[in-house]
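One structure is given below, encoded as structure tokens.
What you see is the complex with one protein chain gone and the rest in place.
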Amino acid sequence: MRTRTQENIIEALLKLATSITILTTVGIIGVLLYETIAFFKEVSIIEFLTDLEWTPLFSQKHFGILPLVSGTILTTLIAIGVALPLGLTIAIYLNMYAPKGFRKSFKPMLEVLAAIPTVVYGFFALTVVTPFLQSIYPNLAGFNALSAGIVMGIMIIPFVSSLSEDALYAVPKTLKEASFGMGATRFQTSFKVMVPAASSGIIVSVILAISRAIGETMIVAIAAGQQPRLTFDPTVPIETITAYIVQVSMGDVPHGSLEYRTIFAAGITLFIFTFLLNTLSFWIKKKYQEKYD
Amino acid sequence: MTNALKNKLIDNAFKVFGIICTLFGLVILGILIFNIAEVGLTRIDWNFITSLPSRKAEKAGIYTALMGTVWILFLTAIIAFPIGVGAGIYLEEYGKKSKWANFLEINISNLAGVPSIIYGLLGLEIFVRAFNMGGSILAGSFTLALLILPIIIVSTREALKAVPSSIKDASVALGASKWQTIWNQTLPASIGGVLTGVILAISRAIGETAPLIVVGALAYVPFAPSSPMDEFTVMPIQIFNWVSRPQHEFAVNAAAAIIILLLITFMMNGVAVYYRNKWQKKIKW
Partner (left out) sequence: MQVLEKQQIMTGSQKLIEEKKTIIEARDVNVFYGHFQALKGINLTIKENSVTAFIGPSGCGKSTFLRCFNRMNDYIDEFCLDGEILIDNNKIYWNKIVVEELRKEVGMVFQKPNPFPKTIFENVAYGLKIHGIKDKTYIEEQVVKSLKDVALWDEVKDDLKKSALALSGGQQQRLCIARTLAVEPKIILMDEPTSALDPISTAKIEELLFDLKQKYTIVIVTHNMQQAARISDKTAFFYMGDLIEYDDTKTIFTNPKQEKTQNYITGRFG
């Protein structure tokens, strides 16, 4: 009898721990909505979505989110432009070409890239990559999207390479054999059989990498600048959503002011982007999970 | 050229390209570490570690930031460990296969994908304002604990999943209750995996900068914290602060601090990997 009650208490406690995850989600959405609604009482949603300038901290205030969105998209595109070809090639190389021992030791080594704190990458982008790029292209500004994007791309290589390699690894060995048995080279087998068969896993890895790049903060805050600008020119300073939130947080903006609320309006924009991407990847994963038994 | 030779050529070209790409990642890692070591290594001495921050680069040290990081490390672990492991146990052993469990799973997978800076906004409104903790270590630890919860839950579940059901069946057949089975059989058998996940999650928390900036950790804190309610700074924020200064001396300080931060991170990762390997070797089902 006593154990029965004891068991019930323990189960209730475990349930409570689990419910924290729900509370976290409710909290995130609630907080973002609460402050954003207050924000939209003062700034029209039309201006927020269509104004081409973002200058909440100046006397001439504009509240158009587009420059921050374009900065975010720009750095993300550059990052994916680096991470996708490199990551996928690495995945294919490790799975199809490299000796077995290689795969076992290189995968964890590459994963070190993802374990390094992002502030370190920011330092690297600003003090190594930017000067290097400037030596090739002297007109590059000291803060720019290019260098931040490239370094961010390097950071997310393991997301693409590791998860894609997992997906390739999960393709039944018999398919590989069938293709080799027909006289296909490893290259042909990779791109005609393996990659199509692993496509859902590869797509998921890329979506997760994109989502990670969109939410990445310190690299862009350090190396990309703090100038919201509606441009896709990678050589000039820009500002991303995340960098703006950091910029405001570093300053002394009073709680409850309009400037304070802008970081929540920016935050909810960011949240919506990543939420959509994560939902998409989850959905793809579930849908294609049982393709091979 | 015959078709087969052409295919062979493409095949070999891609192999070389693959090697280059793989090495590229590692070479960059090498350059990064080498560059930082070159700039910062000579700056590290006992004074650098034990000095308080200063406006003069050559006098400034990382003592307050290091202490802040240590505080954050322990408080975050204390908060996140029981909640994360508890939730992992519940999801794996109790609430399986219901619609509700499915919903919880989707929710956790989504939380894992929420950018860390958003957790900062949550912490700012809830812990700093609503719970009135201010920009204290406690507020920062709660925020980071929520941030790493999904990682701990997922790795706990994986570790529990790896325990063969025969062990559980044997225990239950002897008349043990569900919790007795978990506590006496399942958890001890999976503790290596659970701890690995927790260590990796905490090492992630130590590297986090953005959420703590949003929560209100300060760039300049004159004294090391002595209680959870104190203001604080951490290593990554100190680095960020130094990187943002134009003078070269501060960049040197940043590099030196990065070396110490990387040492801590790699050490924790190393311990986690070592633990995992040892545990995997010891237990062969």
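Order as written gives the chain letters A and B; numbering starts at 1 within each chain.
Keep this in mind: a residue touches a chain if its C-beta (ideal position, glycine included) is under 8 Å from a C-beta of that chain, and two chains touch if they have at least 3 such contacts.
Remember, it's a predicted structure, so these values are computed and weren't measured experimentally.
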item	value
Contacting the left-out chain in the complete assembly, out of B:K6, B:K59, B:R245 or B:K278	B:K6
Contact with the hidden chain (one of A:T36, A:T185, A:S249 or A:T262)	A:T185
Absent-chain interface as seen on subunit B, which is shown	3-8
Contacts of subunit A with the absent chain, listed as residue ranges	99-100, 172, 174-175, 177-185, 188, 192-193, 196-197, 291
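Please note the rule applied: only the chains that are shown with their structure count from here on.
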item	value
Rounded Å distance, subunit A centre to subunit B centre (Cα mean)	17
Residue ranges of subunit A touching subunit B (in the complex, touch as defined)	3, 6-7, 10-11, 13-18, 20-22, 24-25, 27-28, 31-32, 34-35, 85-86, 89-90, 92-94, 97-98, 106, 108-110, 112-113, 115-124, 126-128, 154, 157-158, 161, 183, 185-188, 190, 208, 211, 214-218, 221-222, 242, 245-246, 249-250, 255, 263-264, 267, 270-271, 274-275, 277-279, 281-282
Parts of subunit B lying in touch with subunit A, wherever the complex brings them together	4, 7-8, 10-11, 14-15, 17-19, 21-22, 24-26, 28-29, 31-32, 35-36, 39, 82-84, 86-87, 89-91, 94-95, 104, 106-111, 113-122, 125-126, 129, 146, 149-150, 153, 177-180, 203-204, 206-210, 213-214, 216, 219, 236, 239-240, 243-244, 251, 254-255, 258, 261-262, 265-266, 269, 273
